[in-house]
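Encoded as structure tokens, the structure appears first; notes follow it.
Here the complex is missing one protein chain, while the rest keep their positions.
Let's look at chain A:
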Amino acid sequence: MDSTIAQKTWELENNILAVEAPDPSSDFIFYYDEVAQAMSLKAKPWANDPHFFKRVKISALALLKMVIHARSGGTIEVMGLMIGKTDGDAIIVMDAFALPVEGTETRVNAQADAYEYMVDYSQTNKQAGRLENVVGWYHSHPGYGCWLSGIDVSTQMLNQQFQEPFLAVVIDPTRTVSSGKVDIGAFRTYPEGYKPTDDPISEYQTIPLNKIEDFGVHCKQYYALNISYFKSSLDCHLLDLLWNKYWVNTLSSSPLLGNGDYVAGQLSDLAEKLEQAENHLTHSRIGPLGTSRKKEESHLGKITRDSSKITVEQAHGLMSQVIKDILFNSVRQSK
């Protein structure tokens, strides 16, 4: 079919690494080997190396559940736990479930309430045949990007002391819907006082002005892990078939209409940042000092990148609207 040819060409041009091919041997990832898990829990190779875990593999089911839960919260932060296992330097997330707590600034306390729910849920899961353990927590940052706030960092450091191995995942459902691709990040904190030897270059993302301080103060205390996804052969098959029913939704989705508020918020935030940058520029006008020049450049440079990102998303949304208009509104009688 033409769409598969187009997809393959595009994948080739962009060096997409195909995920494990959907043959039954890849389903072995679903097998829970209790002996091996117990052995690695005893050995604790992560205790000596703060940078031990480098990769995260998330199952299709876990991703779906987390994104849907995050989106259902609207503008309120929601959180939940992830179940899985470890595999060498990778943490594998098999499933996720939501916790009945609402996100507030005092989320550390809320976690205590959720323990009973977590214990009940884990017990019922083990009975039903899901043998893995809780391996991390996820929460949503609706509209302000995937990073760990100050409270998140302290919660995660606590978790990493007592509940190893533990992973923190952040999802932004608003940006997911607006940009059309899943906005997710996986993090692990460094223990107190540990200085990372090299600064890993993380992907740039725009942070709204009211959160940028919180981001800046703590951004050196944790590192991001690479995320990859996996699905079983049956999942592959079902998802392919699902596309036969899905194409209607792809065509009919209108991201512009759904995200008008978010875009307006982004633009006003950008305006504030511009004002700030202008203040910086006027203050250090005399004699460009080496370091301050770099800061101004990167201020304005960042703002430029933000504005182009917003524009690109808007343009994409408008493109689909125009295409739909051409398809369904301009009807001509052909001979």
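Note that in this section a contact is a pair of C-beta atoms (placed from the backbone, for glycine too) under 8 Å apart; a residue touches a chain by one contact, two chains touch by 3 or more; residues count from 1.
Rule of thumb we're sticking to: contacts and distances are computed from a predicted model.
This complex has a chain not shown, and the name its UniProt record holds, of "Actin-related protein 2/3 complex subunit", "Protein Iojap, chloroplastic", "COP9 signalosome complex subunit 6" or "Importin subunit alpha", is "COP9 signalosome complex subunit 6".
Among A:M82, A:A98 or A:L148, only A:A98 touches the chain left out of the display. Contact with the omitted chain, checked across A:Q161, A:N210, A:T250 or A:S268, is made by A:T250.
Within the complete assembly, residues 1-3, 6-7, 10, 13-14, 16, 18-19, 23-25, 27-28, 30-33, 35-36, 59-61, 63-65, 67-68, 70-71, 94-95, 97-100, 117, 120-121, 124, 127-131, 173, 176-177, 179-183, 203, 229, 231-235, 237-251, 253, 255-256, 258, 267, 274, 281, 287-288, 293, 296-297, 300-301, 303-304, 307-308, 310-312, 314-323, 325, 327-331 of chain A touch the chain that is not shown.
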